[in-house]
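I'd like to ask some things about the structure below.
All protein chains of the complex are present and in place, except for one that has been dropped.
Let's turn to subunit A:
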Amino acid sequence: MASNSIKIRAKLKEDVVTVKALMTHPMETGNRKDSKGETIPAHFIQEITCSSAGKEVLTAQWSGGISKNPYISFKYKGAAEGDELTLTWVDNKGNSESAAVTVS
């Protein structure tokens, strides 16, 4: 699925790949209240999975404590130029999105 809600980059330098990703998500904790004093229901990304060339390199579990429009960066070894890196997130409402990028 093509999506514009995830921006992802994977740069290879001296056999270490640095991944930077930016997602669009409200990341509501469920603790905030709107102007009418009503609680805004929780809506945040719970799980992140990153795979490189079909192998998982990083998974993460999040709470609503991650900032709105989350940013994540990590590094890994063992990838070659041209490998495909995919990032998938699932939120607490069961929505899911994913994006792929080629390691360069």
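Of note:
Assume a residue touches a chain if its C-beta (ideal position, glycine included) is under 8 Å from a C-beta of that chain, and two chains touch if they have at least 3 such contacts; residues count from 1.
By definition in this document, contacts and distances are computed from a predicted model.
According to UniProt, the chain absent from the figure is "Thiosulfate oxidation carrier protein SoxY", selected among "Thiosulfate oxidation carrier protein SoxY", "Thiocyanate hydrolase subunit gamma", "Urease accessory protein" or "Cell division ATP-binding protein FtsE".
Annotation: of A:12, A:58 or A:100, A:58 touches the absent chain (contact as defined above).
Interface residues of subunit A with the unshown chain, by the touch rule above, are 16, 29, 31-33, 46-47, 52, 55-68, 70-79.
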